[in-house]
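Removed: one protein chain of the complex. Kept in place: all other protein chains.
Chain naming follows the written order as A and B, and within any one chain the residues start at number 1.
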Amino acid sequence: MGLSPVLWQFLVKWLHNSSLFPAEASGISPYVDALYFFLVLMTIVGTALVAVLMLVFSIRYRREKNPVATQIEGSTLLEATWTIIPLAIFLVTFVWGALLYFRIYDPPANAMNIYIVGKQWMWKAEHPGGQHEINALHVPLGKPVQLTMISQDVFHSFSIPDFRIKREAIPGRYTTVWFEATQVGTYHLFCTQYCGTQHSGMVGEVTVMTPENYKKWLEQSTSGQSLAQNGERLFASMGCNSCHSGTAAARGPSLAGVYGSKLTLTDGSQILVDDAYLRDAILNPSRHVTAGFAPIMPTYQGQLSEDGLIDLVEFIKNLQSNYRVQQTFMTSASGESAPTTPPQGTTETVNP
Amino acid sequence: MSAAIGNTILSLPDQSTAQIPKRNYINNEHGLLSWLLTGDHKRIAILYLISITFFFFIGGAFAGLIRLELLTPQPDLVSSDTYNKFFTMHGIIMIFLFLVPSVPATLGNFLIPIMLGAKDLAFPKINLLSWYLYVIGGTLTLAALVLGGVDTGWTFTTPLSTHYLNTHVITAAMAIFIAGFASIFTGLNFIVTIHRMRCPGMTWFRMPLFVWAHYAASLLMVLGTPVLAIALVLVALERLFGIGVFDPTKGGDPLLFQHLFWFYSHPAVYIMILPGMGVISEVISTFSRKRIFGYTAVAFSSVAIALFGFFVWEHHMFIMGVSNYSALVFSLLTMLVAVPSAIKIFNWAFTLQKGSITFETPMLYSFGFMGLFTIGGLTGVFLGSLGMDIHLTETYFIVAHFHFVMVGGMLMAFLAGIHFWWPKMTGRMYPESLSKLAAVTTFIGFNLTFLPQFILGYLGMPRRYHAYPPEFQVLNVLSTAGATVLGVGYMLPMLYLAWSLKYGAIAGDNPWQATGLEWQIQSPPLTENFTETPIMDHEAYDYEWLANKTKNEVTTVG
Partner (left out) sequence: MDSALATTDPNMPETEVYGEHEHVALPQHRHHFETEEQQREAGSFGMWLFLLTEIMFFGGMFFAYLLYRNWYYPAFVAASNQLSVPIGTANTAILITSGFCMAVGVWAAEVRKRTLLVVMLILTTVFGVAFLGFKYDEYHEKYELHHIPGNNFNVSMFTNPAAYGLKEDPLPPDMAQKTQIFFFLYFAMTGMHALHMIIGIALLFWLTWRAHRGDFSSGYVAPIENFGLYWHFVDIVWIFLFPLLYLINRHPMH
């Protein structure tokens, strides 16, 4: 009697895919799995303990064997035992989990940065060199990669199960996560936060390549313009350079080398200039007025797409001197040919 | 009765002469209006029981459709929109129209006044109003469904629900708003009744643990639900006028909504589970004929759960960019809230020790509860642990976890309670062997459905996915197969309980030889419950008192 082909296929599939754990493809995976195994063990032992207690008592004290129950008030000692032991285990779990959390969310200083923009229903990855990818992400092996994420519309969540990382992409603010891939291969990328009709279509692939292959890939897929270059163009076309020119008479503060520094605001508070700060300063300028300047900057809310903002942030991040800013400003002011029309392929980043 | 030491404590009156009491709350008045305008807590409980059963099966049908779609990795049964509407309706109906009112509004309503020795709840009219609000909420939910459905998910996450969907979000939000007030009024009624209507001698520490559990759950209902109400009002206003409280492009904070939403919706989990724990305490004690091990610890752990339960809501938002320090605090508090549940489990287990245990259906369901709730609770610790939560949240792991707590825990407790008090509510017994079969079927079906989902979750399958990568199929097929078994397990009680209404054996006053006040009166009870105000002169679960009482009755009669 032969098995039906459908059932046969099903069994074959089962054997092929009988994995109980996802691949350990990132530096953090073994640490997460270690905690997972500890917790699974705790669950199994805990459940088995309860089951054994129930089973043994059920057999020993069933009515046939023990017709009359002995009334017991309770026992403070026993109760203290099963208060303190679980509490201790849970506290260990808490500390362990907290350490892991900081390990997953605190990127090392040398991490390379890739921007991720989530929108209904796709993931867009932007490499600093200007490479764009949709629903795909190429990363090099063995190098810490930091993802700076934002959503253009609703909550999304960026999850790579084989790397054990996940972070919500939130509208209106940057979130970050980092990983270091340890295995060449392709891995699933999911959106795990329900985001509307095509939620389950918001999936992609993460490709881990050897550093050499990655370098080749970068060269092949470049759009010719890095994010910072796009940013420079935007900086000029939005007229940012008319105030942030870095000259003594400028109406806005100089932006050269501002990234990573501590800025004093008009209300006296100090603030660290990071990606999130720069983004917010463009959209809500009056909340972050640098000491010594008037709150005259207009808001760019609605005029810049998230991609455009990323370009600008990346530009300001890499701005070491005001020389080029002033040059661009002079040329555009004098009516000579200025790079106000970005070349094809990057115009989509400006949302007039 | 004492001669028959067998494997059951069931003691029914002689069926050839026994009769349902001539006067009881069911036949006290006749006609549909006498039910629809009743102030009797027992009749309102029956009204609630009928309506929540109706919604349970609607919600269950959606669950079935979801599992059917997930049989194959391709999106082939229904479109994505329809699928999203399925799981949204499943969530809204099961949570707001089934789980939240399940035990409190039916068993709680029926039993709390009797257990306290009172004639009724403090506010019978508000009790009836609560049922009408529930019905209006339910009708609005069905209206949202019939008009085209909602696809926000039961969590109504902004800005998705406010700016990106054009389905009937406002109708659904209003449905929940109104059903929420039904829950507030039930909780309010319970608290006042427990504080003010206890019979002479009924001190706080003589109350059955069922009442303690309901007291804790009622606190959560009264304090948590209004916050959900205002959050939903703000969502509706934002949709109507586009103001921007939750819209980041206008300066609003979408996380604010989540804070307000989970401030209710996490305690809501305890609103659902605490009354179930109350049922388990009663059942375990009765069928091991023993006082609950550590009565005070079990009572206070209910209150502790309610108290801590209010301060853990942010653990739903660990990966949403909340500050690291608040994440630490909320993770720690989450660990603390797990402890009282552990205490309860072990106290119940040790109640069995040196008992005289029998295994009737309610006891089987309770055993099921203890096993499944232990797994559900311990997997909750995974999610409360910060680093683990990153990988597990928003996957099928979390789906499996809360179904273990809600379905494995609460639904098992609900069925345990329904079987346990069925003879009291109707005066008739359910068929024992069939019901044992149902209990076992449910247990097997449940594990087959949800255990594979833990593995799926760790493999990374996201929740609310209409289509999924093909390598997840095997586990999904297992889960769907389990859901089929589970469906049968839930249909059975519905059928044989209906059958027993007419053909079940006459139960008598106290078929289980239990100690609660509700078992000392006739079944089904009189409209006024007690002919004279009872006086509580013994502790709860005092089986010696019961034995003496039975002996005295025998001597006086004989």
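What we mean here is this: a residue touches a chain if its C-beta (ideal position, glycine included) is under 8 Å from a C-beta of that chain, and two chains touch if they have at least 3 such contacts.
Predicted model, so just to flag it, every value in this text is computed and none were measured.
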Contact with the hidden chain (one of B:A105, B:A118, B:M317 or B:A342): B:A118
Considering the whole complex rather than only what is displayed, give the residues of subunit B touching the chain that is not shown. 113, 118-124, 126, 184, 188-189, 191-193, 195-197, 222-227, 229-231, 233-234, 237, 241-245, 250-253, 256, 259-260, 263, 528, 533
In subunit A, positions touching the absent partner: 283-287, 295-299, 301
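One rule holds in what follows: only the chains that are shown with their structure count from here on.
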Distance between the CA centroids of subunit A and subunit B (whole Å) is 37
List of subunit B residues in touch with subunit A within their complex: 5-9, 75, 80-81, 84, 151, 153, 155, 157, 159-160, 164-165, 248-249, 251, 254-255, 288-291, 293-297, 318-321, 324, 327-328, 331-332, 335-336, 338-339, 342-343, 345-347, 349-350, 352-359, 367, 370-371, 374-375, 378-379, 381-382, 384-391, 393-395, 455, 458-460, 462-469, 471, 473-474, 477, 543-544
Subunit A residues touching subunit B in their complex are 10, 13-14, 17-22, 31-32, 35-36, 39, 42-43, 46-47, 50-51, 53-54, 57-58, 61-64, 66-75, 78-79, 82-83, 86-87, 90-91, 93-94, 96-105, 120, 153-155, 157, 159, 161-162, 164-168, 170-173, 175, 188, 190-201, 203, 284, 301-302
